[in-house]
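A single protein chain has been omitted; all remaining protein chains appear in their positions.
Naming follows writing order (A, B, C, D and E), and every chain is counted from residue 1.
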């Protein structure tokens, strides 16, 4: 078995942004994503998900390192200022590198 | 405090596979798992979770490195071909190594 | 783009502990958290989330390394013995280090 | 009432109009979305209610009245995949497992289509055998089992009952949530009879038609979201998705007429035969025939045959039943 | 019945009392929590039911009766943000986008407040034009569009229709789930008429008032959880949250009286004008005016204006309508 290094980018943001984020993901060249219904808290206060307007979504995407960088840069320049969100990157290893 | 390195294996797949995957996890010797209801997209198209047949599940399991390898190999040989799924491995650190 | 190393602490525990954990997070100085409704299994048996008493929650928090250590230590001393739970730490990189 | 009036009366029912609204919501990319828990809840409710009502009706009618048409229905369900499979293989050029999977879906039945048909009959005051949901219950499983056997290569002699996939299909065909709720509630209804019905009528009967309307709103969205997949399934499956319900449905009406069902009852048997499963079959088939591409069967059942039956099929089978009886 | 009796009768209704219980549950930090799926389900149910009933009423009354008051309602919804915006800018010192966002919320309407008002009227046996939910349907969108245009800087000439934010708002104002369900169900109801209503009455009418009570329990919790945010929004918005409904509501009652609505109908138009949206507007405004702080508009609409209307506003507008008619 040989494992290949990839980046996992995790984004937590207002659920209302989901469609727009998925579009952005496609624009930077990702092949898929996974979305989690979540709630939480942060600088913009509690997001308790009691009503859909206050729900969050976490989006995770496994990508090649170059794409991770583009993605984070675009989040920074286009969305960080106006929306409640966090994003981070970490290292993962996959079996089928050409899938991502 | 001393932290001990472990592997975290993450599997995203069709929700219908959940029971079968949990069985497989047990067979390779894991002690527990965590499951998330998720939706997403990938090579096999959108999995929007609007009906249960189109829902995904993410399964995460903290394991000793040797088990991670066995697990990923079995996923590769038994499930990757026929089902919509991704799997990856990453490094984590735990306080109670004998729990895993 | 410059990325800054942070720790991601992941805690999976009985859903009933959620409020208490969030309080503890605040006490150790975190700025936010993300919570996932999950189910799973472990040493304390199946937690199938069929009723809310048997549901789990996963809490993830991005923190400075020093806080991660404090947090894990407090979990160990205050909660590990009495509740069904696991906790682990991993490395992530963020764009806005002062947010965490 | 002729065919056009029948179609019209069907199209102007709340159920069908809410279905259309759902398709519109999906196609126009509205942010309307039903929580998955609501979809499951509505499914559980509809299956339980229809099963329970059918059981009470069996209790009233007596098993001696029910067994013959039920057996006919069951046989029909088992036979449909046997002819559909070679047709899908030869004409449609589908792989063995894909052909088996699609055959399983079309031999099995759609509870919601059946319920919509009972609503249609009720709205035009056409009586029907109220134990007809027994047909629904017994038609779910046989086709799934036979379809999976075919998809495993039964015709090529490759098939064996010890195959885990086949055993899984057998289990799921009998214990899957659709069958379990229908048969379970039916047994309960037949044990409780009228007295039991009196106590739960305010839940299983009073709001039933409105719940169906709400469910069809969701089904419209579910179908609408799959319209994009129509391109992927190819022209043959598009045609199959409309021809199959007409053929199977007509066979069902004929058979119903032949075993002595009323116009309403024969219509319902036609609707069942003509419908394709999207609750019981997909789950059972996915794990038993993992090589089969679920996009084919699900798109055909959900985005072609279901809308066709809901709008045109139901009044069509009704007209046929009327014609046979005249 | 004078004002005090009207308030009293309103306060002692199950709906309002369950709202109070919800606020208590939130404030006392009880572990009572509605699953999000339940909140969505109740919203879908209430919007669909009210739309459908309104459509049936339009079918009965004829479009010739409905168009004038509906047009008046729509105009009122469009005008409110035009006066609220400068007031929020000048007196409240809000930023352009915040002022536009708040104006959009207050020009648009709250379906639940409307439903609570119809319940109030029913409970005191006060008749009203049952097609009044058509006003609800047409008042949701215009204010959102105008509020977003203002928030984008329309008054400073900075605004353009090709702005993606504005186009998004236009889309959402027309295809957002609130509007889509209301208008869609209304069209369905007007196509089906009484006959369709008969079949789904057991779902859309029988349990309706009880479902509203349950929903208000949840709304009480939702509002209660936001009481802590009152500190953040400042004194001006607190005052605005109470003054605006009184002013807008009175204007609505006057206008209703003027276009010939009955006491009940004028009350409902007042309630609509006085209410602030928390379903349609937040979603549309958030993506169109991302720089606006949603805490302002949501707290004002949910934690101030909504409770005010539910308890005091509804009987107030009713008394005003009665007074005008006397």
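The definition used in the following text is that a contact is a pair of C-beta atoms (placed from the backbone, for glycine too) under 8 Å apart; a residue touches a chain by one contact, two chains touch by 3 or more.
Everything numeric in this text was worked out from a predicted model, so none of it was measured.
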Interface partners of the hidden chain - shown chains only, full complex considered: C, D, E
Chain not shown: contacting residue from E:206, E:262 or E:311: E:206
Option touching the unshown chain, where D:101, D:283, D:303 or D:320 are the choices: D:283
Options E:37, E:78, E:174 or E:259, residue touching the unrepresented chain: E:37
Option touching the unshown chain, where D:100, D:207 or D:290 are the choices: D:207
Touching residues (missing chain, whole complex) on chain D: 35-37, 40-41, 44-45, 48, 52, 172, 175-177, 180-181, 184-185, 187-188, 191-192, 195-196, 199-204, 206-207, 283
On chain E, residues whose C-beta touches the chain left out of the figure: 12-14, 17-18, 21, 24-25, 28-38, 41, 119, 122-123, 205-211, 213-214, 217
Chain C, residues in touch with the chain not shown (by the definition above): 14, 16-17, 20, 37, 45, 48-53, 55, 82-83
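Going forward, only the chains that are shown with their structure count from here on.
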Mean-CA-position distance for chain E and chain D (Å): 41
Euclidean distance of C-alpha centroids - chain A vs chain E, Å: 35
Numbers and ranges of chain D residues touching at least 2 other chains: 33-34, 36
Residue list for chain A, restricted to those that touch at least two other chains: 36-37, 90-91
